[in-house]
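Everything below concerns the one structure shown next.
One chain of protein is taken out of this complex; the other chains stay put.
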Amino acid sequence: MSGEVLLYIGTAILLFPLLSFVINLFFGKRIGKASSIVATSILGVVLILSFIIFYSKVFGHFENKLVQNGNILLEVSDKILQIKFTWLDLQTIQLKVGIGIDNLAAIMLVVVALISFLVHLFSIEYMSGDPRYSRYFAYLGLFTFSMNGIVLANNFLFMYIFWELVGISSYLLIGFWYEKKSASDAGKKAFLVNRVGDLGFFIGIMILYFSYGTLLFDDIFGSIAQGRLPFDSETILTLAGIFVFCGAIGKSAQFPLHVWLPDAMEGPTPVSALIHAATMVAAGVYLTARVYAMFTASALSFIASIGAITAFLAATIALTQVDFKRVLAYSTVSQLGYMIMSLGVGAYTMGFFHLVTHAWFKAALFLASGSVIHAMHHAAHHLGDHHTDPQDIRNMGGLRKTMPWTYRTFLFVTLAICGVPLTSGFLSKDGILAGTLAYAQLTGGWHWLIPIAGFASAGLTAFYMFRLLILSFHGEPKTNVAKHTKENNWIILLPLFVLSILSFWFFYSPNPLDAHQGWFPKAIVQPKSVVPDEQQWEFLLINGYNQNEHTFQQVEHASHHYINGFEEAMHHAHYPAMILSLLIAGTGILFAFLFYQFKILNPDTIVNQFPLLYKVSYKKWYFDEIYNATVVAATVGFAKISALFDLKIIDGLVNGSAWVARNLGYFIGHFDNIVIDGLVNLIANLTGFFGSMVRYLQTGRVQTYVAFAIVGLILLVYFLF
Amino acid sequence: MGVGLTNYIVLSAILFGLGIFAIITRKNAILVLMGVELILNSANINFVAFAKFNKLNIEGHIAAIFVIMLAAIEVAVALAIVLNIYQNYKHINVDEIDSLKE
Partner (left out) sequence: MQSSLGFPILTWLVFLPIIGMLLVLLVPLGKDERSREVSHIIMRWITVVITFIQLILAIVIYLNYNKGLPGVNDASTFQFVERLTWINANFPIIGHIKIEYFLGIDGLSVPMVLLTAIVCFVAVFPSFVIEKGVKGYFAMYLLLDTGMMGVFVALDFFLFYVFWELMLLPMYFLIGIWGGPRKEYAAIKFFIYTLVGSVFMLLVMIGLYYSVGSFSIIDMMNPENFKPNSIFEGMHTTIRYIAFMALFIGFAIKVPSVPFHTWLPDAHVEAPTPISVILAGVLLKMGTYGMIRIAFPIFPDAVGYFQSLIAWVGMISIIYGALCALGQHKVGQRDFKKLIAYSSVSHMGYVVLGLASMRPEGISGAIFQMFNHGTITSMLFMIVGVIYDRAHTRGLDEFGGLANKMPVYTGIMMVAFFAAIGLPGLSGFISEAMVFLGAFNTYPYLTIASGLGIILGAAYMLWTLQKVFFGNLPDRWNKPWDPTGKKFPGDDLIAREYLALVPLAIIIIYLGVYPNPMLSLMNTSVNYFVQFMKPYVLIGNFLSGM
């Protein structure tokens, strides 16, 4: 299919879910139950279109072409198909935006569309009976729209816009049961924690906009490639990369902003599968992959470290959690750390590959947990039991018998996440671990901690996943509720089957032990870095072009097989990594069985021996407590102080000056009354007094007057003469 | 020693003083009027004396006659007033007639 048509299809993929949102929002009440059918069929169409794009783009070939159509520019090349148009027009400055489809986006579109479609399907049954049924599907539509926007964005502005929209739909879906305080709290927390990351992202965007005056990926990367650096400084370029990556830290729940994701499990379980396992949280990884070309070596080290820390930290927390969905949530955080770590060390293809494989099996895990919770909930409802928590694994057990199909799929995808051969998880995880080993070999020093964290998390993952599996599915039912669970109907099971089938190796590579022989590494090629050479890892320089004599020779020697030194080292690390990871995963699984299945070892003794470690893990390393005590308390404290300051001091000053003015007024009034008026009255009174004195002379008697006249005459005569 | 101007003037002054005394001290309005007559007559004596001893000549006499005539008229008017006062106050005690004060 021609590039233009694909772009139009891409636009349709973007807008169709929005249509679902609008229909369900405005007419949902009226169409009632049909809203799920409308939404699911729209998503079905989107899924088909996504497959078309995927097939045509990844396996097709395109002639270079440029079409200018008024304001809209269509660009078609083998690498990317894109539309650019001016959105914000300030005459002197024109902010161009658009959508682009490259292999990365094409694959991601399928991931989003398929999981979203399956989750829609699953929700038809799972959410039935909810009073806000149509609203739920509207929100799912909004989410799919925004997620497709992130996938298709070819500029930072759209990326940021859809980034925020994803955040808001996540907020709405986490807090979907907003009557529960914990749900609306979790939604709020997710949004605010994400906002912190988004602020970093936006600062990164501002730095780039300031430096290049555009937000298109092409233009920015082109400018960096030409040697124009932000503020003319490599440090700022690194910083810009890290700031942009902050967005990924928030959205992909990386350390230290991972705290929101486990709480987000308050949302309906299909939402957890769609948003908080497979797609939205992968957006951070996608963003990192998308702007990969602009990361400097220092930024990549930072990214790798964040990923490694997250992977390890979350794995340790998952060991002791008892809530079914929270174990999965921490496992998600841990796996996202894997992907980020992989991108950071330079195993770009494998990182993204893990995103895809993880999306399938994690969505399957979550939907299976949804199936379990749904069954538990129904059983509890049936028994009239309102005290048993349907999500607590201590209330489960023995579900293998009552829910055989759920168990089988769950077992298979658990094997996939543990990285057992013949699964997709093995292919991607092995690649990542090989990448970390190669990275550590090439850079040395403290970077060895990264593969160590990676391998340790692999072992921990195997352990806690099997702990979850054994505790909930094996053994005897621990409660009456668990005993009375029933297998769900096909609407719930179908998505599980589809997703677990996708976790077989043969979709990706003919060789179950080596992903490099499949189509994926050919489709997803690490983008050529645009950063100045001295700011990159030398081993990542394509074709070994470097002043460093040693590396040059080394790569020259290998250039027949590998495009850079890293590829070569990774290839060499492939088998050691595979053996090591198999051993470690096997150990983890073995211990899980020893602890929980055969009960040869007693977990309680371990807990009693290391109470501190247990506490730290169970309390999630006290992150929530620490944040509440510091950041949250400080913000609220500041807010309180500001409000009081405003009320008492600033307003106090205003009222105080008013008080002073008023009292001054009183004082002047009194002064006026007493002193000035007093003087005036005094003169009047004196006059009156003299008048009244003189009055006595006026007797009315003629004789007195005559006497006065004569006295006066005499005086006159006396004085005159 | 003959009778000189000084004697006349002294007489006139005594008459004037008596007149003033009468006006100021008497309570009866008639007596006050008589005091006034005394003053007028003291003035007449002065006029006549100055006509005789100084260069006033005939004018002094004329003035005296004029004063006598005026005094007659004045007495007529004043008595009419006194009668009116009497009608209003039923007495002619000038001490108690002080409505001029008002």
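Order as written gives the chain letters A and B; numbering starts at 1 within each chain.
By definition in this document, contacts are C-beta pairs under 8 Å (C-beta built on N, C-alpha and C of every residue); 3 or more make two chains touch, one makes a residue touch a chain.
Treat the numbers as computed from the prediction; the structure is a model and nothing was measured.
Visitor: Relative to the complete complex, which of the depicted chains are touched by the chain excluded from display?
Guide: Over the full assembly, the chain not pictured touches A.
Visitor: With respect to the chain omitted from the figure, which of A:S211, A:S371 or A:S617 is a touching residue?
Guide: The missing chain is touched by A:S211.
Visitor: Out of A:L644, A:V660 or A:I683, which is the one that touches the chain we can't see?
Guide: Hidden-chain contact among the options goes to A:L644.
Visitor: Based on the whole complex, identify which of A:I72, A:I93 or A:V675 touches the chain you can't see.
Guide: Selected residue, touching the omitted chain: A:I93.
Visitor: Which one, A:E4, A:D78, A:E164 or A:D514, makes contact with the chain that was left out?
Guide: A:E164
Visitor: Touching the absent chain: which residues on subunit A qualify?
Guide: Here the touching residues of subunit A are 25, 87-93, 157, 160-162, 164-165, 168, 171, 175, 178-179, 181, 184-185, 187-188, 191-192, 195-196, 198-199, 202-203, 206-207, 209-211, 213, 635-636, 638-644, 646-647, 650-651, 654, 658.
In this text, only the chains that are shown with their structure count from here on.
Visitor: If you average the CA atoms of subunit A and of subunit B, how many Å lie between those two points?
Guide: About 129 Å separates the centre of subunit A from that of subunit B.
Visitor: Touching subunit A in the complex: which residues of subunit B?
Guide: Spelled out, the residues of subunit B in touch with subunit A are 20, 23-25, 32, 94-95, 97-102.
Visitor: Mind pulling up the subunit A residues that touch subunit B in the complex?
Guide: 698-703, 706-707, 710
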